[in-house]
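Shown here: the complex without one of its protein chains, the others still in place.
Labels for the chains are A and B, by order of writing; each one numbers its residues from 1.
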Amino acid sequence: MKKVYLYKGFERFWHWTQAFLIFFLMLTGFEIHGSYNLIGYENAVRWHDDAGWALLILMIFASFWHVTTGEWKQYIPTAKNVRAQMEYYLTGIFRNAPHPTGKRILSKLNPIQRLVYFALTIIVIPVMVISGFTYLYFNYPIQGFALDSLEPVAFIHTIGAYILITFVIIHLYLITTGHTITSNLVAMITGWEKMDEEEAQVAVEDVIESTKRHYVKQINGDKKKKAKKNKNTDSELK
Amino acid sequence: MYRSVKYMLLVVASITLFISSCTCPCEQEVSSPDEIVAQAMEGLEMITPEDLKQKMDSLEMFYLIDVRELGEYVYGYIPGAINIPGGILIFKMGNEAFWDNEMIYPPEKTDKIIAYCKKGKRSVIAADYLERLGYENVKFLEGGWKAWEMVYPLEYEENLEMLGGSHDAEEDAGGC
Partner (left out) sequence: MRKLSVIAFVLFLPLLLLALIQLNDTLNDPGVTVYNYVKKADRNMTPSVDHTQFEILQQPFEDAHKVTAACLSCHTNRHEEIMATSHWRWQRDEVLEGRGIIPLGKKNILNNFCIGIAGSEATCTRCHIGYGWVDQSFDFKEPTNVDCLICHDKTGTYQKEKGNGGYPKASVDLNYVSTHVGSPGRDNCGVCHFWGGGGNNVKHGDLEISLLDCTLEVDVHMATEGENMSCVDCHVTEKHQMAGKLYALSSENKSRATCEQCHTNKPHNDKIIDDHNLRVACQTCHIPVYAKVNDTKMYWDWSSAGELDEHGEAFHEPDVDGNHKYMSIKGTFVWANHVIPEYYWFNGIADHQLISDQIDTIPVQMNRLMGSYRDKGLFQESEQPSKIWPVKVHRGKQIYDMVNNTLVQPKLWAKEKGKNAFWLDFDWDASVKEGMAYLELPYSGEYGFVETEMYWPLNHMVSPASQSLKCIDCHTRNNSRLANLNDFYLPGRDTNWQVEASGITLIILSLIGVIIHAIFRVIFRRRYFLSKKFKEGNES
């Protein structure tokens, strides 16, 4: 058995802080919605507002990180293997079949994950942020965008919240479909995921290739140029 | 590490169980009389003045009990209400002699009973006691006598003669 370093420090920090904030937003959000009474309405509102801002700041940092490190490529959705992945979850997993797509350092998400996370990032989260802002600044509208009633905003925000709850339930369950029940969880905490020899091999091969290509370039044609340069500096020194 | 985690979970679970067992409403102290009323109200059915009027008009058979004190009752009560103050209610309910005196059949456990007081709180406690005594069909009037008064200000009976004393001197010709 080998361990492969899949999740870097910031990625794990981002995952867990975001998870905590979303959970907290849900908890306070449904209290504001009137579904129950836990910490008091006033506290729920204040905490929900603060957590919303915190999440926004976190997401800005995370977006920056994803872009500059190239990690954003992990989330590009693909149609390849979607069917295979669905079949695995619906039948294959019971027959102890192997995962159709193994984890690789450059491709940590299976096709269904890519689709779902993409949908979250492009649709659900932005909708929640925008509707959240509309809620916050409802009484200070920009002229021309003044909404008559809060109802459509509440409608959208609540639906989004229910969708997020559904996502969380399914997510919390599906992370148990790793090598062992806790292997995915441990990986997201420590960064290291246990794999057997072959899987570890597959996991690192394209990142090694990509690193090689990224950091070392052929410089055949430039031998002459370099020789010229050396000559010139040498002559200056003389 | 796993063993210590297990022990921690066990401790947390047992503490939670202990605390939750303390929330039994029977023995726990409350911070205000309103909490007693709130606890008593759980599981009780209420009736609005409009529905009560409908019941009265439809000549349905039911017992309407005014649980206020006599000194409140005589100034005005819902027509047909019997006065059994809250303090003696549970003792009179099963008392044959009492019902004989009122010339009404004692209520069966299955008979419909509606209790009301001035604003609603005393009748909640009264209804709760009646249910505990085994009466299955008990309701209380939402808002009590005051709510009835607002909706049907002319529908009331009074018994001021019981107070004794004479009427005040004749009214002067109104005005300020």
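Convention: a residue touches a chain if its C-beta (ideal position, glycine included) is under 8 Å from a C-beta of that chain, and two chains touch if they have at least 3 such contacts.
Keep in mind that what you see is a predicted model, and the values were worked out from it rather than measured.
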Of B:Pro33, B:Gly71 or B:Gly134, which residue touches the hidden chain?
B:Gly71
Sites on chain A contacted by the missing partner chain, in the whole complex
16, 20, 32-34, 37, 40-43, 45-47, 49-50, 89, 93-96, 135, 139, 141, 143, 146, 148-151, 154-155, 158-159, 161-163, 165-166, 169-170, 173, 176, 189-190
Footprint left on chain B by the chain that the document does not show:
1, 68, 71-72, 75-76, 118, 146, 149-150, 153-154, 158, 160, 167-168, 170-171, 173-176
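Simple rule for what comes next: only the chains that are shown with their structure count from here on.
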Chain A to chain B, mean C-alpha position gap in Å, rounds to 59
